[in-house]
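The complex appears here without one of its protein chains, the remainder shown in place.
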């Protein structure tokens, strides 16, 4: 049993958040909502996404996995106006996912998920935490993209800093702690990350607040809500080695 | 004698409707207005377009043919604001078509039309008819384009249906007769058509109502008005064979 109704925006946020890492995903459906865990093909980043049953106008689901081609979903969602409602259900007998937008129906076979394994989320101790505006951070990211494809993130007791260096050019976004929504840091931490991955993650969080947990030469954890407070995205991004 | 003034929008609709089938067209000018009949190079589709003298702010024309490069006209029309007026005339002595937008004048030689013959419009008995919103139909077409380049159109006593199938994916737009502006059908009819041609035709009709006449394995007739009720476009589209 899988029979739901939802506003297109919540579904777009979910599909967008996943599709920066994978083209195909194995969604875990259950009575309480939808969960997705996936690792990108290069094994650099990971997503753990939850969308609660409360995010839906109607939600009925038994426990099962459903393999989805995200490109097909995103393409079909483009047809939905802001006021329309998406209906989706799984026809077990025909082995088809059926999605309706207004009078248009799209039927598609779920993907074979026998080779798609659900990754384990590593538990890493990350001593520093900042909460800040996704828009402000994205402005800095755009400036950084002009000079490098790597970015160093630092949290110290005074605030947060992002630095990108390319040749003789340096781009720097410095946010002292009074410009941060939240800031927890006793000792300075610093790690280097792939800028394209980081940029994609932050752009999914926009325009809202984004929470980041950091350590020194540690994975980055990026978190934000979707669908009001009824959905949550957590990304992890592996650090890059300084001498690369 | 050919000396006219017209609002850019009416001219844009006319040029747009013709240019989905041909790049060059042999317009038949006459005292009552402009008529164009043309077949696309692949001989799959045909247009019969009328623009009455009443659609023009000024209209004076003797009976004659004028070969036009539609790309030149469309490009020049992009310079016209919504409130501007287009003036056009034919200078018989210089053998030039002269078009004015504001203080800008473009002179061009008419095309040699000696090899452009005006097609005969076939009279086909098409038993079913539907009238519906071009916008609604275009939404379904966009969904269909994601899965196939062919579309089956069905009219039955209960309503209208468009189906596109590609591999394990099916897109379906079903409009029961109470959602149709008009619906005439005693027996079910069904034909298969090229989706790119069909899509282009319906997009010319947007955002207004479009009338379609259908039969089984028959050409499709698509009709809509332009320039208020002072212009009319009729397309015919050959059916495709089911086993293709």
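List of remarks:
We call the chains A and B, going by the order they appear; numbering starts again at 1 in every chain.
Everything below uses one rule, namely that contacts are C-beta pairs under 8 Å (C-beta built on N, C-alpha and C of every residue); 3 or more make two chains touch, one makes a residue touch a chain.
The model shown is predicted, which means the values in this text are computed figures rather than measured ones.
The residue from B:28, B:64, B:106 or B:129 that touches the chain not shown here is B:106. The residue touching the chain not shown here, chosen from A:42, A:94, A:121 or A:170, is A:170. One chain of the complex is left out; on subunit A, the residues touching it are 136, 139-140, 142-143, 146-147, 168-175, 179. Summarising the interface, subunit B meets the missing chain with residues 72, 75-76, 78-79, 96, 101-109.
Quick note on the criterion: only the chains that are shown with their structure count from here on.
Centres computed as Cα averages put subunit A at a distance of 45 Å from subunit B.
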